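Below is one structure, written out as C-alpha cells; comments come after it.
Missing here is one protein chain; the remaining ones are kept as they sit in the complex.
Chains here go by letter, A and B, matching the order in which they are written, and residues are numbered from 1 within each.
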Amino acid sequence: MSALGELRTLKGQQSTDKRDTKVAYLFLLPWFAGLFLITIGPMAASLYLAFTDYNLIQPPEWAGLDNFQRMLTDDRLHNSLKVTFLYVFISVPLQLALALALAVLLDRGLRGLPLYRSIYYLPSLLGASVAIAVLWRQIFGTQGLVNQILALVGIDGRGWISDPSTALGTIIILNVWTFGAPMVIFLAGLRQIPRMYYEAASTEGAGRWRQFRSVTLPLLTPIIFFNLVLQLIHAFQSFTQAFVVSGGTGGPSDSTMFYTLYLYQSGFQNFDMGYASALAWLLVIIIGVFTAINFYASKLWVFYDD
Amino acid sequence: MTTEISSTRTGATPSAAPSPSKRDETPWPSRVRSLLKHAALIITAFVMLYPVLWMIAGSLRSQDQIFQAPGLWVSDPQPQNYPDGWAALASPFGHYMLNSAIIAIGCILGNLVSCSLAAYAFARMEFRAKRTLFAIMLMTIMLPIHVVIVPQYILFSQLDWLNTFLPLVVPKILATDAFFIFLMVQFIRGIPRELDEAARIDGCGHFRIFGRIILPLMVPALATTAIFTFIWTWNDFFSQLIFLTDPDMYTVPVALRSFVDATSESSWGSLFAMSVVSLVPIFLAFLFGQKFLIKGIATTGGK
Partner (left out) sequence: MPTPSPRRTVSRRALGGLAAGAAATAGLAACGGGSAGDEGPVTLRFTWWGADARHQYTEQIIQAFNEEHPDIQVEGEFTEWSGYWDRLATNVAANDAPDIIQMDAIYLRSYADRGALLDLSQLEGLDTSAIDSNALDTGETGDGLFGLVIGVVPLGVMTNPGIVQAAGQQVPDDTTWTWDDYNALGAAISAATPEGTYGVANGGIDEAGLQLWVKQLGGAFYDDEGNVTLDPAMVTDWYEYNLGLIESGAAGPVTLAMERAVAALDQSGIATNTIAMQPYWATQINALAGASGQPLTLLRPPTQSVGGEPGVYYKPSMFWSASARTEHPEQVATFLDYLVNSQAVADLMLTERGIPANTAIRDYITPKLSETDRQAIEYTDSLADVVEDTPPSAPAGASNIEEIVRRYGSQVLFGELQPAAAAEAMVEELTNAVGTA
C-alpha cells in the first residue's frame, strides 16, 4: 500500500533509525562503490559532452546549448520520437499481458510444464543474434512465410518488414514474441504468493477467476509494477531489435528509426557524439518523467504486504 | 485470454475445497480439458520453436541452400558445418564459450551478492536520502550505453583493464545492474514483514534477518537474477566487442559475428551451426534453473 519511505508505525522503530542508516550504508557499500567508481564518471562525461561539439577524434569544443537548440528543428528526431512512443505504448502492454497470461497458464497443474516454459522462453534466448535478423526477413519478407501462408487462403501479402506502414508492426511482434523475461518474473512472483491465501479463498467458495482477481492479481501488483517500470525503460531504449531487423538503418524511410538508433547513428556513424550525448540526456528526462508518473500512480494500485 | 486464465488450475491443490463448478466434475472431462490445454500449448509451442528449428535446419544446409530452400525440410544435410564452424576462427569455438562462461559466472556471483544486499537495504531499512538514492539508482539504467561507452573505455583503459574480463565483471560485483536491485526490492517487499519483525524482536540484527529469513525466501528472485544474468551476458554483444579486442579474449557473441560480414562472403552454415551450439548452455541453464523459480514461499514453508 505504501510507497518508499512510508512512515512505520510499529513502536520502537524511531530509535533504531540512526543505527539503521549506518547499517544500511554498509549493505549499500558495493553499490556505492560501483556508483562512484564506475557509473558516475562516464555519466558526468556524457552530460558534459552534451554541451559540446565532439566528433570522437578531436577534443570536444564547448557549444553551449547548440545541441539542444538543434533538436527543436530536427525533423528526423521528431520522427524518431513518434516511432518510439508508438512502439512503447503498443508493445509494452501487449507483451506484459501475454507474459502474465502465460505465466498463470504455465504456473502449475499440468504435466510437462518445465518443458513448455523452456520452449516458450526460447525466442528470448536468441537475443538479437544475426540469426534473428535473417529469420525475421524469411518470415515477414515479400516472399516470406507469412505471405506464403496468406497466399494459400488467397490473400495477396506485402513486404511487411520493408513497407514503411508495417515495418514497425513487425518489430512490435518481435518484441511481444520475446515475452520470456517478464513471464519468468511473473512466474517467480506467482510462486511467492502464500498458498494459504488461496486456501482461504477456496473455503470461502471463490472460483478460479475470483481467486485470480482477488488473490493473484493484488498480490502480484508489486511484480506487475516492476515489469511495467522496467519494460517501459527498456522499450524507450529499444535498440537491438530495430538495429538487427533493419540492418542498422532504421528503414525503410525511417519508419523504424527508434530514438536510440538515431542517437547511435548520430554518434557513431556521423561522428557527432556531442549531439548524441544531448539526445541521450533528453531520453533520460523522458524516461525519468514516465517512471516518476509510474511511481506516483503506483500508490493507487500496487499492494505491498509490508 | 480470460477463459484460459479462468480455466487454469491456479490455486488448485488436492485439498482445495470444492468450488461450485467442481461439483459436477468427473475425472474424465478434466482429462479432456487437460488434453485440450496440451494441444493448445503444443501448437503455440511450435510458433515459439520455429526459429530454433529453422536455425537447426539452416545449420545443416549448404551455403547456396540456406536462403533458397523454404521451410524446415533439409534435403541434403551438411553436418560438416559443425566441425567447420567449430574450427573456423583463430581458436576452436569452445575457447570462446569458455570465455563467455567465465564472464557469465563472475557476473552471476556479482549480481547475486551485491544486488541482494542493496535490495535489502532499499526494501527493509530506513536511512537518510533513501528516496534520492533509489531515484539515482534507477537513473543509472536510463542512459543509453552508446554515449557512456567512450568514457567507460577511457576509464578502463586507465585502469589497464582492457582485454581482461574485469570491465565486464567488476561492474556487476559493484551492483551497477539496477535492474536486479529493483527486481529484488519488489520481491522482498512481497515477503510478509511480520517474519522479520518477529526475528527482530528476538534480537536479530539486519545481517541475520537478511541471511536467515529474507535470502531463503527470495530464492525465486535469486534464480531469476542468475538465469537472466547468464542469458544476457551470454548474448551481450556491444560491450564485449568494445572492451575485448584481442581475439584470444573474444566471447561467443563476438565470435559469432565474425562469421558474417555485410561486405564480403559470409559463412552462414558455420554461423547457424555455432549459433545452435551456443544456444545449448543457456537452454540447459534455463531448463535446470527454473527448478529454483518454483521454490517460493509455498515450498519453503512460509506458514
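One rule holds in what follows: a residue touches a chain if its C-beta (ideal position, glycine included) is under 8 Å from a C-beta of that chain, and two chains touch if they have at least 3 such contacts.
Since the model is a prediction, treat every value here as computed from it, not as a measurement.
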| item | value |
| --- | --- |
| Option from A:I119, A:V134 or A:L168 whose C-beta touches the chain left out | A:V134 |
| Residue among B:N81, B:S114 or B:S270 touching the omitted chain | B:S270 |
| For chain B, the residues touching the chain missing from this view | 63-64, 66-68, 88-90, 149-151, 153-154, 157-158, 160, 162, 237-238, 241-242, 245-247, 254, 257-268, 270 |
| Chain A residues that touch the omitted chain in the full complex | 45, 48-49, 54-60, 134, 137, 141-143, 158-159, 161-164, 246-249, 251-254, 265, 268-271, 273 |
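Rule of thumb we're sticking to: only the chains that are shown with their structure count from here on.
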| item | value |
| --- | --- |
| Centre distance in Å when chain A and chain B are each reduced to the mean of their C-alpha atoms | 15 |
| Interface residues, chain B side, partner chain A - complex | 1-2, 4-13, 15-17, 19-21, 34, 37-38, 41, 44-45, 48-49, 51-52, 54-55, 58, 67, 70, 113-114, 117-118, 120-128, 130-131, 133-134, 136-144, 146-148, 150-152, 155, 170-171, 173-176, 179, 181-183, 186-187, 189-193, 197, 205-207, 210, 217, 220-221, 223-224, 227-228, 231-232, 234-235, 237, 253, 256-257, 260, 262, 268, 271-272, 275, 279, 282-283, 286-287, 290-291, 293-299, 302-303 |
| Footprint of chain B on chain A - complex, ascending | 4-5, 8, 10, 13, 17, 20-21, 23-25, 27-31, 33-35, 37-39, 41-43, 45-46, 49, 56, 97, 101, 104-105, 107-110, 112, 114-132, 134-135, 138, 145, 148, 177, 181, 184-185, 187-196, 198-199, 201-203, 205-209, 211-212, 215-216, 219, 222-223, 225-226, 229-230, 233, 237, 239, 247, 260, 263-264, 267-268, 273, 276-277, 280-281, 283-284, 287-288, 291, 304-306 |
